[in-house]
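Supplied in structure tokens, the structure appears directly below.
Just one protein chain is left out here, and the rest sit where they should.
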Amino acid sequence: MPSIVKPLIPLNPLPKNDLGLTVRDYEGAMSTLCAGCGHDSVTAAISHAFFELSTPPNRIAKLSGIGCSSKTPTYFVKGAHGFNSAHGRMATIATGANAANRELTYIGISGDGDSLSIGLGHLMHAIRRNINMVYVIENNGVYGLTKGQLSASADIGSAPKKGDANLLAPIDPIMLGLTLGATFLARSFSGDKEQLIPILKAAATHRGFALIDVISPCVTFNDHEGSTKSYKFVRQHEVKEVETDFVPLAVPIREKIPSDEAKAVTMHDGSVLRFRSVPDGYDPSDRMSVEEYIRDRQSRGEIATGILYVNESGAE
Amino acid sequence: MPSIVKPLIPLNPLPKNDLGLTVRDYEGAMSTLCAGCGHDSVTAAISHAFFELSTPPNRIAKLSGIGCSSKTPTYFVKGAHGFNSAHGRMATIATGANAANRELTYIGISGDGDSLSIGLGHLMHAIRRNINMVYVIENNGVYGLTKGQLSASADIGSAPKKGDANLLAPIDPIMLGLTLGATFLARSFSGDKEQLIPILKAAATHRGFALIDVISPCVTFNDHEGSTKSYKFVRQHEVKEVETDFVPLAVPIREKIPSDEAKAVTMHDGSVLRFRSVPDGYDPSDRMSVEEYIRDRQSRGEIATGILYVNESGAE
Amino acid sequence: MTITHRGSERVNDFAVKLANVNGTGSASANSLLVQAIFRMGIPVSGKNLFPSNIQGLPTWYEIRVNGNGHTARAIDYDLMIAMNSQTYAEDIADVHAGGYVLYDSSWPLANDLKRDDVTFLGVPLATMCLENFQKPRERILMKNIVYAGAVAALVGVDVTVAADLLTETFAKNEALRESNQRALRLGYDFATENFECPLEFHLEPMDANADSILIDGNTATALGCLYAGATVAGWYPITPATAVMDNFTRLCAAYRREKIPSDNPDEPPTYKNNYLIIQAEDEIASIGMVLGAGWSGARAFTSTSGPGISLMSELLGLGYYTEIPAVIIDVQRVGPSTGMPTRTQQGDILMCAYASHGDTKHILLFPANPHECFEFAAQSFDLAERFQTPVFMLSDLDIGMNDWVVPRLTWDDSYVPDRGRVLNDTDLAEIAEFFRYTNEDEEFVTPRTLPGSASKGAYFIRGSGHDKYGRYTEVPDQYQEVIDRLKLKHASAAPHVPAPLIERHEGAKVGIITVGSCDLAVREAIGDLAGHGLATDFLRVRGFPFVPEVREFVEAHERCFVVEQNRDGQLRSLIAIETGVAPERMTSVLAYGGFPLSASQVVNSVLTQMEIA
Partner (left out) sequence: MTITHRGSERVNDFAVKLANVNGTGSASANSLLVQAIFRMGIPVSGKNLFPSNIQGLPTWYEIRVNGNGHTARAIDYDLMIAMNSQTYAEDIADVHAGGYVLYDSSWPLANDLKRDDVTFLGVPLATMCLENFQKPRERILMKNIVYAGAVAALVGVDVTVAADLLTETFAKNEALRESNQRALRLGYDFATENFECPLEFHLEPMDANADSILIDGNTATALGCLYAGATVAGWYPITPATAVMDNFTRLCAAYRREKIPSDNPDEPPTYKNNYLIIQAEDEIASIGMVLGAGWSGARAFTSTSGPGISLMSELLGLGYYTEIPAVIIDVQRVGPSTGMPTRTQQGDILMCAYASHGDTKHILLFPANPHECFEFAAQSFDLAERFQTPVFMLSDLDIGMNDWVVPRLTWDDSYVPDRGRVLNDTDLAEIAEFFRYTNEDEEFVTPRTLPGSASKGAYFIRGSGHDKYGRYTEVPDQYQEVIDRLKLKHASAAPHVPAPLIERHEGAKVGIITVGSCDLAVREAIGDLAGHGLATDFLRVRGFPFVPEVREFVEAHERCFVVEQNRDGQLRSLIAIETGVAPERMTSVLAYGGFPLSASQVVNSVLTQMEIA
């Protein structure tokens, strides 16, 4: 059943962490997302990261807003305390929780709609306050749960960009973070667990606000304009009754992102994203050069991934 | 009476513009702001700009949010159509008005509280949509109308910055605008009419979203930490009953900002801001170099003013 | 001929429930059946009971056929199409004794699921599709059409009608047309060969639908907005309101694009959009945009659901106090909070009536079906501009997202929008001075001007205290003068909102008041109650502020029941507050579990509370 696809788990016998727990203890309820949804891969990575960090499940507070992405906290670390709040408001709830109890590890899961539209102001002020938490944006460029409207990060990945850049410029949380003096900024791809897990671990150990923008494709409403396999295209060119509620089963995309070259990854809708992870020796501490690096890669149609910026001095 | 200080007006006989109107026709009701408030100087500059542009008053729509700054649209161009809306929402109202009638010249007046706290998300999305309007932030680093709380731009001008930069980093609308692909970004100082008026005229003629961040000191709640003449200091070191409602009469600060050197201007609270306007031949079209220039100046404790970035191609 | 019961035979009076897995394409098959039955001229309804999920969770579809037009939700099922193994147990339990269960017999049915008081009809759907179709995608999709074929045979759907529908649907797609036709036949033939078709409950053609159409409320609402001439919309996606804007967008693209032929004959013409639909960053921005556009003279609206109204509260007060036309479509869903986004409720009535802090009162319209959605949506704009204030149309998920058989939508082409009192430059030239809140008419409306008009008409809108001249004030009398007029203005709208529908019955001492989508169930219930010897009168509220008839109705009856779909009896409260009648004269009949109301819920509750049950 598509609804019971589980995050991949290692072969038995399951290894144990310092607490004597297995990765199973860091999983949660059965996912009800679409088969192949990028979010499920992120969920799996989170389970692994906390497992490897040996974080006591009950010392984790997992929060979210509203959206397919925001449903995922139910799917990891069942022993953690969870709060699936309201659309766009997770950062404010996390801020208050943090004020009341600074001893827990806070992880917030959000979507691009949740964080870059309705919740944008809160996200920016949480960055400014450097709230001690991991903030994951599962970024798919669409509003998944409401069936595929474009989000404010919409043309992430649609290369070349469509339309008037000044009218449709996507909002890039990493760039905003740099402007706002964020202390930890990373970008990754749901399909690359090898990269994502270490980033999650680094973020969880960072004292301060750690923002991770994870490109996490929506297999169902991969709605880039002009994509001939896109949901929108089907809606318009085939017949409503037949297609609207048919969600073909898809498999999650998995790719290892190299640093020596850009890796081209084909999305479910046929569009191609070109990922590159930062090279060895990359210096994530100088804001200006970081920005230049990202923009330079962008200008080549590449998405730079990895831990892009860190400022531990600023950590609380 | 402090309450009837009027924007300075030229000596009679008043010159007429192409419409045969004098600058008087571009003024509005009597200001009820504090004597010497920077906002009144901005008001005067706006009257002059529209007068010089010979814009028919009835073709101007002036909007604002809530705050001392947002009160000012009543004080200019009485013949224009005005909308003093709700706190932080002016950008959304202007967007809707623009959708209904694209023939008018829209000018929105806001404050740093109005735009960078409660209204931040709307401002950013208005920039992203490149709404055709002039958007003025009368930036004083405090919440004037509610009596002097620090705003999100609080330490603008308090050099050296206080506290943990990562906790208190001011939100800089110009930097945000650059990140978001804004098409017109300028910064000025309420005290320099010679600079402000041309910027306002350029903004009004720009087809797209023109953001002007005007540093406009609050004479009453100039609340920079550690300023020994600050309202807060008085409150703490003298006696509440006597001082809270006493607002000393002040005169507006006037300074011409040169481009060859940085001009040090002393604020009402004794703190010093160092302004510099962009040099002749400065290229406002290259985003990256613009950013470098601004940051470079910042690093020297200077505030770069003038038309900092323009992208006419992006104009709608 | 409507319903007939000959012995065990039941014609045009039964209910089918289809249990599917979300995202497997069953909607196509289900609506094919409803459309076919509709074309056979028989009153029918299809209700989609779906989860807040995109793929994999259980979802249900209910088809009710009733020759007498009682097509509210039936909660007792003659035939279950059990396509979801996850929910076999509950679905099979859901069929009434003597009913039937159709399931996919490609796999045997576990014994513990068997019931001996129902008949199991096994159709090897998976196997049939495996044998008859190649593409894996088809093999999944076509299962739906195959069971549709089987159902057609079982209940007597005219298979040629169904076939025609498929032909029309796939006119442009040969391949799909062929495979769908084949699938339909497969199911139909299998059933006729293996089962006694039709079953004792079945269809016989009527012609009850000659002047009707099958349409959902959100589409009808979008049409109403289009006909009313709405040109600006600001919105934020939210279930179940999203389809209003999807449809409005589609319609505008089709009917609101101006063709501008290019001077150069070789070049193609260009198009100008005479509308602007903005997907805002949130609901606060949505209503802000609507107010900005309304201020500027455009007919503007937003569509949202409960959470959106909560967020809009502050600006709704701004619109009320500054007197700006705005139309808000609230397609209600289950609250509080995020609640059950894909389930129906009428829980925003009180909030919408008084949305915002301070003393505010809004105009509300309550459609009961897509036909009224069409009419009331259009009327909302007239009311908003006539009374210069936000107007709410409260639809709900049941109306908005389900297909209803309603009278054909008609539009009076002589319709002239009521733009309210707006002074243009000529008007201004004729008056000495203009002050925004002076010169009120007998409905306490004062003329406004639009931005851009001559400076004589320029004024300064403010949400802060203002006098009737529009000037800033903090003087008590001047402030009160304005808000007192607002209260009177609101009251004057009563005769202009849709009048309540009243139906009296011989000797009825009991009255039943209801609203919106409760309509069909309550009407059916009134019949059933009569059967139980209880005559009741009927009143359906369709607009707020209330006309005197509402109060009179309550007072004219020894006892009144107020049927509504929320927990706290919000309509009852609103009637008490606004008409002055004692809440105690009105007994609540409440259903708020999230599924559309059914007559039996009303009948049971009324009878129990009358203590004659």
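Here the chain labels run A, B and C in written order, and each chain numbers its own residues starting at 1.
Definition applied: contacts are C-beta pairs under 8 Å (C-beta built on N, C-alpha and C of every residue); 3 or more make two chains touch, one makes a residue touch a chain.
Predicted model only: the values in this text are computed from it and were never measured.
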Displayed chains contacting the withheld chain: A, B, C
Contact partner of the left-out chain, one of B:Leu120, B:Val214, B:Val290 or B:Ile303: B:Leu120
Residue, one of C:Gly122, C:Pro205, C:Pro417 or C:Gly594, that touches the chain absent here: C:Gly594
Selected residue (touches chain absent from view) among C:Gly25, C:Gly217 or C:Pro341: C:Pro341
Of C:Val232, C:Leu318, C:Leu428 or C:Val563, the one touching the omitted chain in the full complex: C:Leu318
Hidden partner chain, residues of chain B it touches: 1-4, 32-35, 66, 68, 86-88, 113, 117-118, 120, 143-147, 149-150, 152, 220, 238-239, 241-248
Contacts of chain C with the absent chain, listed as residue ranges: 51-52, 306-307, 309-311, 313-314, 317-318, 320-322, 334-343, 345, 347-348, 350-351, 354, 356-361, 462-465, 474, 476-477, 479-480, 483-484, 487, 566-568, 570, 573, 576-577, 580-584, 592-595
Where the unshown chain meets chain A, residue by residue: 57-59, 61, 66, 73-74, 78-86, 89, 91-101, 103-104, 121-122, 125, 129
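One rule holds for everything that comes next: only the chains that are shown with their structure count from here on.
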Taking each chain's C-alpha mean as its centre, the one farthest from chain B: C
Cα-centroid distance, chain B relative to chain C, in whole angstrom: 47
Intercentroid distance (Cα basis), chain C paired with chain A, Å: 36
Where chain A touches two or more other chains at once, by residue number: 117-118, 120, 152
Shared-contact residues (touching 2 or more other chains) in chain C: 281-282
